[in-house]
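Report on the following structure.
Every protein chain but one is kept in place in this view of the complex.
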């Protein structure tokens, strides 16, 4: 049996009070809850405070480049589809530098779980505006206020992400459930996590979020794309958390003929197959 | 008075029957219609068949890199906001390689007109699938069929593009009107243009489009974001053309304090201002 | 046939120049000839001017020749542009219904190409096949070879038949009308069946033979055909080709796939390589084996998309900030394209680093005949693998363990209980990020130490001609055919000349070239670029300065004759700078 202790990693270098602690807990709980063992899991992270999470948990880890965790995760998943591949990213990492990979991985529906620690700021580089910084938010790179904020939920739905959810670092149990649902979901599962950064984001604090968030109830139907898009517009006074959109459609991986016979990493190519190829040029 | 002759450029190297010819006509008509002279216009294009258009029209031209026409256009517009800056791009260029610039330029609402020649294929490189290739479309890079098609209208709306329209290369007059509206619009104006590529796209032909497209009428309200998102989902049997979404919001440029006194390129910095800066370090 | 025959098919894009050229080449290959074929085309899909050279010979041929014996002109422009290239006794075949017989000597052979296509083969579309037939008829070649080829090439029964009819019409017309008009008759010369393929095809075959099962790429001329061929074979062979949204993604995907244990490839040209530079260093610091093809074309930026250059050498040697080991291989021939790729995958795995295969449009797109690759010679060496870990506790495995060789055994995630941890930050043996100086220094040294043994695997440059000669030509990559043939030409003229050709470029095998430069009175570095990049590399690594450069940077490949002329004329100082 797996236990939380199996996921004990290095001591976090995050600031005291950082929302990332809650996310770390939720990730570990979700993995234990799904009875996954560390070696069955691969976390691919980008660069930022968020990207350090896997060092503080315990599993296989490929800590990639800023903005680039999604493509190596895709490569690794296709190479070994038996791995549970979780992408750990920040709002700058995932929506800024990595925006193009996001919309196209969503569209192709790669079978990954994509966690975005959304603290609405660049944390590791000390507090510049990120794409999700609230419109008008003043930082050292946006002294006149940040431009219109990026709406990850809306863009995710528009880009046909098959699982679109929002969680809150301050509600670990709810977040752990979302992560479990994301991992279980077949396809590209985006979980945007509202993450207070007490050091650099003085606006979107625990309290700010707590006053606004509410959980989507049983009456909400995440299968309805238009309703989901409407829901995705909510920000400001009321902020929904939970699964905002979910669709069933074939993953990229399940459409690959090569994976019909099991993980790519375990397959061997027979020399006769190559010999046949050579003959085609004669 | 400006005339179409003023916009006569080099002889196009496109294939006979290419939808790009219609787009070229519409662009020239729009510019003449707005009584713009060639030197007042800057076209910034990417690389692809689409990207060649400005060579075949006549204006200032910065032919940039594949996937990158938007950023240099932003730079040029900020440097000289008196220029009418038109970005000319293809579906691969704009939505594939250039996807990240698209969503962020839209969000920041740069004052540009963005034309995408959407032939649902990579034309110049000879027919590989593009992000907008219809789901399942078979090409040399997608022998098992293209993955889910990218929905530019939906993503544009989700990314808060302030003007989102679709035109058809086979309807020059309608398209010219759209382009005029796009140029007149203050903010980021995306015009996705359905463009038959008789050479490489054997599916989405003139007829295929003609049988499906219909014009949005006066009863359609492009100010309603949710309705626009719903409209953006239409594809297949019925394909709307016209302005799908329009919002009034401040452009990036008009929020720049530096541009309050006219185009950046015409402003001079006084040595005393710099001297004051130096003093701050003492 | 003692001498060689040079065909040229010319016309505008969309007229089928490429397919006639290819079929011509293949027809002669089937008859046991050696063939070298090369297309010159513009960055447009219709119109403009294209031509395809097919050089046919009984012996080995690895370069183009600029004289033309038989010009199949599909339009008038082709005659205007190429008539000066006609050899003595050369002929032009053209549509005499559409083009007035051009002025000039008596080698203008009109054929009613389009009319025959319409009459005999059901339509204008067959015009180019009629021309193909006429070209073969002129030489009296065995028609059945072509007929069989056309039936294979156009598997739809009706289309195949029409093509055979079209070819027959042209063939018969030529046989009936042009007897004695062309000196050289060609008949199959042997039963040896060679492969006819391009550098890109050979390279892709090499990758597949080496067990590469994952590719991600974004189309870019002249690399696209690698991803296309890989994708075409994906279903049959159990491969995966992901058409990525951009090159950044493609590069990063292959690093992920390789980390998870699957050999992985990407291929692009300069602009795309620019976008891969960051990912290259990610492979460097995480010690993930990858193979990246840069099929060069003239730069900078978009440059000349369909043409050739060797302008990226210094770029690929130094791409990415900071320092880490890499290998750079520059296959010189179509055979090499196969074998260098096999080698690239083995080096990548053995040394856990990125290997760059530097080709160019000329090698990528030229067709040549080669003996069937001997699969028995292909070895797949995955390098040092961590196996003990299967039933060990995960904690014991250290991905970046410091070893004498610098190589740390690899484990693949999920294949055992060993956790595979790596980071693009500087890291400790476990793979976790660190801040201290000593660990940093130790990991830098560990990585760079790999260069010492890697260097032993690098092939020295290949000497062609006598060991001692007055003049040595030095080259790398796709110019080998042209250079060695230039050596032949000049030696026939009595000059003492040889050549030294680099296939493997990094770690730099400098000793042989230093010795050769010491031996020769003159050493000229021949490069398809404007600044003499190999010459600079030699200077840096060996301290030897070449006596001069033969450089070409108009986007066209060298011909043997051009190089020979430079030597004869003593014009070996083309460098713009250096």
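Observations
Order of writing sets the labels: A, B and C. Residues in every chain begin at 1.
Throughout what follows, contacts are C-beta pairs under 8 Å (C-beta built on N, C-alpha and C of every residue); 3 or more make two chains touch, one makes a residue touch a chain.
Here the structure is a predicted model, which is why all the values come from computation and not from measurement.
The chain that is not displayed touches the following shown chains in the complete assembly: A, B, C.
Of the options C:86, C:530, C:550 or C:572, the residue whose C-beta touches the omitted chain is C:530.
Checked against the full complex, the one of C:180, C:322 or C:494 touching the unshown chain is C:322. The hidden chain makes contact, of the residues C:309, C:349 or C:485, with C:309. Among C:27, C:64, C:275 or C:473, the one in contact with the hidden chain is C:275. Taking the whole complex into account, chain A touches the unshown chain at residues 13-16, 47, 49, 65-67, 96-97, 99, 122-126, 128-129, 131, 140-144, 199-200. For chain C, the residues touching the chain absent from view are 42-43, 48, 248, 269-271, 273-275, 277-278, 281-282, 284-286, 294, 296, 298-305, 309, 311-312, 314-315, 317-324, 423-426, 433, 435, 437-438, 440-441, 444-445, 448-449, 451, 529-531, 536-537, 539-541, 543, 545, 553-556, 576-577.
The set of chain B residues touching the chain not shown comprises 10, 37-40, 42, 44, 47, 52, 55, 58-65, 68, 70-80, 82-83, 100-101, 103-104, 252, 256-259, 261, 264-265, 267-269, 271, 273-275, 277-278, 281-282.
The rule we apply is simple: only the chains that are shown with their structure count from here on.
One finds 41 Å separating the Cα centroids of chain A and chain C. Shown for chain C are the residues that touch two or more other chains, namely 234-235, 245-246. Along chain B, residues 96, 99, 131, 144 each make contact with two or more other chains.
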